[in-house]
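All protein chains of the complex are present and in place, except for one that has been dropped.
Let's turn to chain A:
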């Protein structure tokens, strides 16, 4: 079903990318499940979604910080923290190497705890959240993607974990 050497891909083949060029399509079975393959294949789209959330959370919370901070200080502060966590997660997921793997793992765990705590808090004490934040109500305002994302990230990291004794 897959066409190997693409006739319909003149543009991409001209763009200077990485060595996994068109004539050597990246292995999709991910037979090499090391941190070095973490930003390959399906990882590309996971990182892209993280990047979208990093960018939008950062832009939105910065905007709110300078305009309506006094209306919802707790929600906006938590949005700033969420934005920072997304930025760290995006960068460390995109980088290869063992240290980046541990940083990514930390960021994703903080993200998971963050969304659970903030969501429970937003149901328990709605007055704190007159303005919705990324993590309130399990990411309702963003199609619940913020709630699914840490699980996807965790799964991706656990299937691409560093081997014992691997050099960074």
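To be clear about the criterion, contacts are C-beta pairs under 8 Å (C-beta built on N, C-alpha and C of every residue); 3 or more make two chains touch, one makes a residue touch a chain; residues count from 1.
As a convention for this text, contacts and distances are computed from a predicted model.
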Omitted chain (choose from "Ketoreductase domain-containing protein", "Sarcosine oxidase subunit alpha", "ABC transporter permease" or "Integral membrane protein") - UniProt protein name: "Integral membrane protein"
Residues in chain A touching the chain absent from view: 1-4, 6, 8-13, 15, 17-18, 20-22, 25-26, 28, 39-45, 47-49, 51-52, 55-56, 59, 63, 67
